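Here the complex is missing one protein chain, while the rest keep their positions.
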Amino acid sequence: MSTLVFLESHGNELQKGSLGVLAKAASLGDGDVAAVIAGESAKALAAEAGRFGAAKVWVCEDGEVAQPLPQPRVDVLAQVVEEGGYDTVLFANSVLAADVASGLAARLDAGLNWDLVDLELKDGDLVGKRPALQDSVYADVGWTSTPRLALFRAGSFDATPTGGGEPEVADVSPSYEAHSTAVKLVGQDAEESSGPSIEDADVIVAGGRGLGSPDNFTLAEELAKVLGGAVGATRAVVDAGWYPYSAQIGQTGKSVSPKLYVALGISGAIQHKVGMQSSGTIVAINKDANAPIFEFSDLGVVGDVHEVVPKLTELVRARKS
Amino acid sequence: MKIAVCVKHVPEGPSRLDSQTFRLDRSGEGALNHFDANAVEEALRLKGDSDTEVVAVSLGPQRALDSLRKALAMGADRAVLVSDDAAAGSDLVATSRLLAAALEKENADLVLFGQQASDADGAVLWAAVAERLGRPVVSQAMELTVDGGSVRVKRQTEFGYDTLEVPLPAVVAVSDAINEPRYPSLKGIMGAKKKPQDVLSLAELGVDAGEAGESGSRTTVLALGDPPARADARKIDDDGNAAQAIVEFLAEKRLV
Partner (left out) sequence: MARPSNFPPPFSARDYVAEPTDPPDERIEVGVLVVGAGPAGLACAIRLGQLIGEHPEMAERFGEVPVAVLEKGKQPGSHLLSGAVVDPRALRRLFGDRFRMQDLPSYGPVPGESVYVLTRRSALPIPPPPPMRNHGNWVFSLSELGRFLAEQAEEGGAMILPETAAQKLLVSHGRVVGVRTGDKGRNREGGELGNFEAGSDLVAKVTVLAEGTQGHLTGVALDRFDLRGSEPQVWELAVKEVWKVAKPLDRVIHTMGWPLRTSKRYREFGGSFIYPMGEDMVTIGLVVGLDYRDASLSVHDLLQELKTHPKIRKILAGGERVQWGAKTIPSGGFNSLPRELHAPGLLLCGDGVGMVNVPRLKGIHYAIESGRLAAEAAFRALQRGETPASSLSSYDDAVRDSFIWSDLHEVRNMRQVFGRGFFVGGALASAMTMSKGRVELGKMEAEPDAEQPLLVTDRDKSYPAPDGKLTFDKLSSVFASGNKTRDDQSNHIRIERRVPREVAQLWAHMCPAQVYEVGREDADGTVMVDVAPSNCVQCGAITAKGGRLTPPEGGSGPEYTVT
């Protein structure tokens, strides 16, 4: 197996998700793993890629890849796959990486399995794990030809350094297709600082009826603030007018999959569950020991949110400062 | 101008995967993928009162005409369905090939997609289609304006907002934040039936059956299983120290 991992850089930073995929690829231990970095300071970032398991790093600092646009990167990857003869190309999902992976699949007429959460070798064959039907089923997926392309769900793997050394660095400078360089970036605004939106947040603290009253949503808001997260709500409390509809999570609200979901006084009705069950880690606090939410929580606390949450907020704040 | 909107007919009600073919059971009721309604709406908004033609394009079983009719009821002018038994089970690569062939025929100035398919959660198809058409692509568009021979797109990424300029012809995938899709009016629903609806087989599309369906695909589903139980799930009673236990748990998971 010869694997290439697309490392996404933003500014002078490699994205954690893509480093996680690189570390995962290295851990499979079947042949050397290479990485490709396209963008400004690509060369400078190569060493870091080495620490996460890349034996070789292809770098491209062409003006065409200075902006975070997918199509020129398809040209870069097509060139690297051809030059390096890679049979496997891995991506960590992001707005950019998804479009690069899909474009590359069409360019190479290669199979792309997306939304994978794991990858393993079974009797020498590469097998991906893909949740389906609101994560109620897990499918094993494979490829019928090479190269094999895989796009992993955000946060699937921890970015743990593998202790690899200085990688070999190779330049790549492909010829760019006319359509690949047609999009021009004419403006950029950083995210407003009002805190992450509920769809993008890594952490969501959600409140349900168990909070007892609309005023107690401040418990959720304060905890969300110290965790750097957004506040969500169940349908019941939105219906009751405790919190705006835009924060509703569930079947008839938003579907979210943050890294951490903290459920405060939420019973865990199926209508809520389908909107948040693909969250990375779920922590639930509810005084009803029989609440269904405990059946799909990683950590369930049977207790009073009014007691536990203020203490928790204090402890997290203390830890952060 | 001509705008093509790619729409998907997705199953309604309790979904299930066929235990033999591992494919999503598409035999029951279906409806227009609601994310695609945003794309239809955007096309209609761009059209306004102009003579721009809006064509809804889909790939799917014969019943997908129901979803195309919904697009027509909203106000699209014409519908094209690629439907062929040999196309069932197409993966991304095969789907993009068939859809690109249909779009090639249409030769629209602007091809629009919705942000994802609600059945398979796919959110990648547009880039493959654009690549096959040899056209620029932008995804996650939350504002779209046509200005002469190009479109200006505001999009949201993990890092903020980008404004992009894209020469036509182009492919754009819109986010569900871009608009609020209209309800079809009763007149629209009644008029939809009379609007042109073409159903194309692979042969009519000029695509070899071997390039579609499973034989045209490069990925495969090997097995289905239950989701893993939440590994080491724990449940504790608050004895006054639960907050501390939560913090330790989060620290262990590197979440604080």
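For reference, chains read A and B in written order, and residue numbers begin at 1 within each chain.
Everything below uses one rule, namely that a contact is a pair of C-beta atoms (placed from the backbone, for glycine too) under 8 Å apart; a residue touches a chain by one contact, two chains touch by 3 or more.
Keep in mind that what you see is a predicted model, and the values were worked out from it rather than measured.
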{"item": "Contacting the left-out chain in the complete assembly, out of A:69, A:238, A:260 or A:308", "value": "A:238"}
{"item": "Candidate in contact with the missing chain, chosen from A:142, A:212, A:292 or A:310", "value": "A:292"}
{"item": "Touching residues (missing chain, whole complex) on chain B", "value": "12-14, 28-29, 31, 180-187, 189-190, 193"}
{"item": "On chain A, residues whose C-beta touches the chain left out of the figure", "value": "235-236, 238-240, 245, 248, 251-253, 269-271, 290, 292, 295"}
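Everything that follows uses one rule, which is that only the chains that are shown with their structure count from here on.
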{"item": "Intercentroid distance (Cα basis), chain B paired with chain A, Å", "value": "21"}
{"item": "Chain A partner contacts - residues on chain B that touch it in the complex", "value": "15-17, 22, 91-93, 96, 120-132, 134-140, 152, 155-167, 170, 217-228, 230-238, 240, 242-247, 249-251, 253-256"}
{"item": "List of chain A residues in touch with chain B within their complex", "value": "10, 68-71, 74, 94-96, 98-107, 109-115, 127, 131-133, 135-145, 151, 158, 177-180, 182-191, 200, 203, 227, 259-260, 281-283, 285, 289, 294, 296-304, 307-309, 311-312, 314-316, 319-320"}
